[in-house]
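Let's turn to subunit A:
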Amino acid sequence: MTALLPLLILMTSAVPAVITFFLAEDSHRLRNTLNLAGAVLKLALIVFMLREVAAGTVYETRLNFAPGLYLLLRADALSLLFLTLSAFLWLLTTVYAIAYFEKEHDLSRFFGFFSLCVAATTGIALSGTLISFFIFYELLTLSTWPLVVHKQDDKSLAAGRSYLSYALPGSAVLLIAIIWLESATGPLEFAMPHPLGGLEEASLRAIFALFILGLGVKAALVPLHGWLPGAMAAPAPVSALLHAVAVVKAGAFGIVRVIYDVFGIGLVAQLGVGLPLAMLASVTIIWGSIRALQQTEVKKRLAFSTVSQVSYIILGAALAGPYAVIGGLVHLVHQGLMKITLFFCAGIYQERAGITRIEDLGGIGPRMPWTSVAFSLGAMGMIGLPPMAGFITKLYLGIGAIEAGAPWVVAVLAGSTLLNAAYFLPLLYRIWFLPGNEDLPVAPAPGLVVPAAVTAAAALGAGLFAGAAMSPLGWATLIVTREYMP
Partner candidate 1 sequence: MSGWFMFLATVLLLSLAGALWRVWSGPSQADRMMAAQLVGTGGVGVVLLLAAAGDWAMIDVAVVLALLAAFAAVAFVKAQTPQGAGDPEDDADG
Partner candidate 2 sequence: MGDVFSVILTSAALLFYVAGTVGLIRFPDTHSRLHALTKADNLGLGLLILGLMAQADGWVTLGKLLLTWVLALIAAGAAAQLVARTALGDRR
Partner candidate 3 sequence: MSLILPLLAAVPLLGAIAAVLAPRAGKGIGLGVAIVLLAALAVLVGGLNTPVVLPLGGWEPPLGIALRVDGLAAAFLGLAAVVMTGVLIAAPYRGAGREAAAFWPLALLLWGALNAIFLSRDLFNLYVGLELLTLAAVALAALSGSAGALAAAIRYMVFALMGSLLFLLGVALTYAAHGALDLAALPGRNPQPTDALAAGLMTAGLLVKTALFPFHAWLAPAHSGAPAPASAMLSALVPKASFYILLRLWFEALPDLGRPGFLWLMGALGTAAILYGGVMALRQARLKLVIAYSTVAQIGYLFLVFPLAGGGGAAQPWAAGAWTGVVFHALAHGLAKAAMFLCAGLWLAAAGNDRIEALRGAARATPMAVFAFALAAISLMGLPPSGGFTAKYLMVTSAFAAGAPYWALGPLLGGLLAAAYLYRPIAAAFAPVEPELRPVPRGQQAVPLALALGAIVLGLASAPPFDLLQIGRPEAAARGVE
Partner candidate 4 sequence: MTLAFDLVLCAMIVGAAICAAVAGTIFAAAVFFIVYGIFVSLAWLRLDAFDVALAEAAMGAGLTGILLLRALGRMPASEDRPGPALAPALAGAGLALALGWAFLALPESAGLGPVVRNAAPGAGAENPVTAVLLAFRAWDTLLETIVLLAALLGVWALSRDEAWGLPPGLPQRVRPDGVLAGFGRILPPIGAVVGVYLVWAGTSRPGGAFQGGTVLAAVALLVSMAGLAQAPRVTSGALRLVLVAGPLVFLGMAFIGAVLSLWQPGAAFLALPEAHAKSLILGIELMLTLSIAVTLAALVAGPPEDRA
């Protein structure tokens, strides 16, 4: 069982994906049942695993391809952090997507790739070696493209093209980095400490840079973020998935893995590559916020906000102090919960009220109260208002920065918080306090609103109950105390 559980968890999304491809277009019920069942089953397995891993069990599945090339699925605490997030949000996004696409075409294709995308994310979370990580990372790229172009209009096709033209060279660079490193050391497993002494420092720095370059594309580090805003052309559930769970998180998660499980913080400090990365992350945080401020469309503004917010994770990882790491890791979850809420809501505004531009949001609050409350919670979390989840992140990051001897980061955090406020508060003001077009037809949509409400509540809960052992913060602390800073 311990050897099969990770594979089983992967299969809970991979199998529905494959079956869904072959379903007839109009077999809605079967398709929905299949996907929801997969999501629920997966969540159940993960909950079981969470308890066991907290108790110290390690789950491993190994599949041999060729010498040096094997797939290792391994559930450690960090895996589970990402895994739980993705499984939880997958379930909600599936519910949301089923409601969103009531009368759409090509749904078998959509849900097939959707599940495949989640399978890839699961794989990324569970990967125990660099090559396993890479394989799922590529699978993610490939399964996301059909989702991005799902509408098949010129805009989404252009977005898909831009996505691939960033992602594929990024993966090529990542592959070079992996192979360069492993050609000197042999296959690297995340779990073991590995001496990288076979390589010179200059080579190691170059490899590190290649890793950041390759992973930074998906993590949307400036200046590699160009694909992300365009990908907004995708349907709302896809944007939600892209921004909160799958793609950008995969990049950020990869960077965390590289720093902590491949190089190790000792070596990162010795090579002196942490600081430049922290600075790059800071630049991204500020730049993303500034660009978000300039946007007039809701989804575009959210997209640039993602660029900015994801880099908190990288910043935390790069600072490499206990508090900073906890802050970064917990933000992996927090940002996911908050951002998916925002995108769910933006999707509802667009679908049910036809609103895409910020200036049209006036007065929507009272007319779509549930949605707007959820949206507001998400936005406040992003700004970092206590007691929302975002506040916890920023608190830990700030303490961590000082602890790591980089007080300038506090300034970055403060600046970013101001900018966050600057681009979110006017929205909230418009939603709740400005009068709007009363004639807009507003259709009720429980299938859409419920997931948004749940994620908003979760974001709130993650902040309120941050002290609990199984809260995101508790889990991140567990990771750091157990694995990185024992």
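To be clear about the criterion, a residue touches a chain if its C-beta (ideal position, glycine included) is under 8 Å from a C-beta of that chain, and two chains touch if they have at least 3 such contacts; residues count from 1.
Candidates were picked such that all candidates are chains of the complex that A comes from, given by their letters.
Note that the structure is a prediction, hence the values are computed from the model and not measured.
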Okay, in this complex, which of 1, 2, 3 or 4 is up against subunit A?
-> 3
Touching candidate 3 in the complex, subunit A uses residues 21, 64-69, 106, 109, 131, 134-135, 138-139, 141-142, 146, 149, 151-154, 157, 160-161, 164, 168-169, 171-172, 175-176, 179-180, 182-184, 186
